[in-house]
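One protein chain omitted, others in place.
Residue numbering begins at 1 within each chain, and the chains themselves are lettered A, B and C in the order written.
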Amino acid sequence: MSGAQQPITPIVLRSISQRFGRKVVLRGVDLELRARSITGLVGANGAGKTTLFLILAGLLQPDGGERRYGERVVADIDLELRARLAYVAHAPQLYPGLGARANLELFAELRHAAGLSSRPADDVLRGLGLPAEALDRPVSTFSRGMAQRVALARAVAGDPELLLLDEPFTALDARGRAQLAGALLAERDRGAAILLSSHDQGTLLRVCDRLVLLEAGAIVREVERGDDDPAGFAARASEVLGAVGPDDHAAA
Amino acid sequence: MKRKSEFVVPLLFLAAAPLVVYSVQRVFLHTPNERTMGTAFKIFFFHVPMGWLCMLMAVISGVAAYVQLRRRSRTASAVALAAAEVGFLGGLGVMLTGPIWGHATWGTPWTGDARQVTTALLWLVIAAYLLLRHFGQHASERLAAALAIFGAVNVPLIYYAVKLWKTTHPTTGVVAKLPPEMWATFWPGLSALLLVSFGLFAIRARQLVLAGELDDAYVRLEDSRA
Amino acid sequence: MLHLAPVRLLRQSLLLLRSELRQELRDLELVLTSTFFTLVVLGMFYLSFAALEKKHTMPAVPGLLWLTVAFVGTITLTRAFDREREADTLRALLAAPVERLAIYVAKAGSTLLVLLVCCALLVPGLASMFPAGQVFWDMPLETVALVVLGCLGYVAIGTLFAAGLAGGGGKNMLLAVILYPVTTPVLMFALVTTRALLDKNPNLPSYLGQMAALDVILLGLGALLFEPVLVGAAPARTAQAARQHARDRLRTTGREEPR
Partner (left out) sequence: MTPIAPPVLITGLVFEAAPAPADGGEYEPAVGTSREEKEILATLEDKAAAKTASDYQHIVWAYGILWALFAAYGLFLWRRSARLRADVDALRQELGRSGARGGPGA
């Protein structure tokens, strides 16, 4: 029980590897996610980003390596850990027949049933800019961007210490991206560790404290935003983003 | 580096060779004909061991699959697949020789009784397992393991189903009532079959483990170049 | 403060089951397609077998009953998990602080209910169609017990494999390949018991008891395997490292405390 009080950050991955036969998806990934920090994960399609997210969220067991959440070395991401992390996948993962509020309330009730707290659905949804009239419309009538907001709202409702976001900016317009970026910054200031993958270079540059380049399953570059030299970070970060190549942005 | 297992397989076959000769000689020359079923009874000496082999392999496959699922062991995965293949072979043997025996003794290839049906069922589960292992994607390997476990659970059901459906098929009673000289012929035959099958099983399992290690080697080679 | 595991399991199972039912009530997709299919099969049976004499319908009715359950079960499970797959919602549940067993219980429960609705059409249909089925009317309690036990066993296995295929991104074609052989033992027991019912066999209660025992085994197996199949277990080495780490931590904290 005392373990529940200890923070699960920093999350440290050590030589995480994943392969299917001869196809290597991740090779010896070392990564540290700190509290109060946004890490941007960039890389071409098929570089292993989604696999890394799945491993962090406990949906996939890596073939090798070590996952450390706070003080704990973790073999299985158990319920106690899952209560403190949230994963927003590439697809919004919402029940299409239910409304936005109902979708959130289901997960809130599930949390309550486990003895966990959750922020009120309406507050979170409005905070992310969902109009009040849309709260009870079935999610299947939503645009991709709206659904994406609902998914993010569901993720942050439980005040997670680790927030995993796989391409959250897809299909959002400039205003939506700005809104989402604002929400992310707020989450960071609340104390969350955030891992974010995106092809949206501008937003990445704006919100990330650190950029990590994943290439063919390995982390090949890392740049950190220093306190002193914002221009230097921008230059180095652009270099990393340039390494992904322009073709892949179009593909996303 | 030579491993212990490399000596096991030739040893199994070496031990099996005289047994095969001995059991064939016993089956065809020594053993008196069974009174009601006639000469065709000689099929019994390999038909029944094949059935036992099929069930034994299904159980081995199920246990190995459980270990694979719980501990993510690649060796267990190889053992599960190899056992399923040999079990499939045994089941096929039963299903093909059964009708021949049935035709010779009862005049009908398929009596449709519980044991036949349930053996066929076990065989179908094994076949489904092999299909899933072969055509499923990487993630379905775990599902295949669950399938193998269900196959193993089916084995006691097979015995139970016989009790539930009392029919024309020689039940376990026939085997138990066999005169001693029949048993003397039965055991060498069973041992010969088991030795050969375990030899094949060991070869296959080692092939699969080797294939996995080969994958590792390729990956390491690629890593060292990167 | 986290609730105890059994409490969590119970509450979350009920919540998920309620949510399943609510979504189903919204458009009734599963119930409508499955019951329609049941009616079609019943119609086919009528056209094919209505001319059978009574003594022939005796062995035919159990087969028709459970064959239909097998068909309808496959359709229902396929559709139920196709929906999960389309929106990838199964993954959302797996990543949430939800007992994974609760997901299994809820899915099995909702599928069972759909199957029972179909059986509520199927059994009276067979009973009125074939003279041998008259027994279903005469012994309603036993009939209900039989149908519930049979469907429960079917669902216990079916949910595990359907979820495994939906979660693993497997090919759906494989579901039928797996489901039929794996569920046949349950269906076989159900067949034997149904025959006992139609024969007015005095051992019927013992047959029903055996089916209940089989259901318990299958449910246990399904529950045991659900999480390992959907998420997988840590490799032996990783698990060992985690245990070692926990032990080390315990030792260090143990040493520190006396100070």
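We take it that contacts are C-beta pairs under 8 Å (C-beta built on N, C-alpha and C of every residue); 3 or more make two chains touch, one makes a residue touch a chain.
Everything numeric here is computed off the predicted structure, so don't read it as measured data.
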item: Chains still shown that are in contact with the chain withheld from the display; value: B
item: Residue among B:Ala15, B:Val63 or B:Ala104 that touches the chain left out of view; value: B:Ala104
item: Which of B:Val63, B:Leu92 or B:Val155 contacts the chain that the document leaves out; value: B:Leu92
item: Contacts of chain B with the absent chain, listed as residue ranges; value: 38-40, 42-43, 46-47, 50, 85-86, 89, 92-93, 96-97, 100-101, 103-104, 196, 200, 203-204, 207, 210-211, 214, 217-218, 221, 224-225
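Here is the rule we use: only the chains that are shown with their structure count from here on.
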item: Graph class of chain-chain contacts, one of line, ring, star, complete, other; value: complete
item: Mean-CA-position distance for chain B and chain A (Å); value: 49
item: For chain B paired with chain C, centre-to-centre distance based on mean C-alpha positions, whole Å; value: 30
item: Distance between chain centroids, defined by C-alpha means - chain A, chain C (Å); value: 35
item: Multi-chain contact residues (two or more partners), chain B; value: 72
item: Overlap residues in chain C, where contacts from two or more other chains coincide; value: 232-235, 239
item: Chain A-touching residues of chain C, taken from the complex the two chains share; value: 1-3, 8, 11-12, 15-16, 19, 22-23, 26-27, 86-89, 91-92, 94-99, 231-235, 237-239, 241-243, 245-246, 249
item: Residue numbers on chain A that touch chain B, as the complex places them; value: 19-22, 24, 27, 61, 216, 218
item: Residues of chain A touching chain C in the complex; value: 1, 4, 57-66, 71-76, 79-80, 82-83, 85-87, 89, 91-98, 106-107, 109-111, 113-116, 158
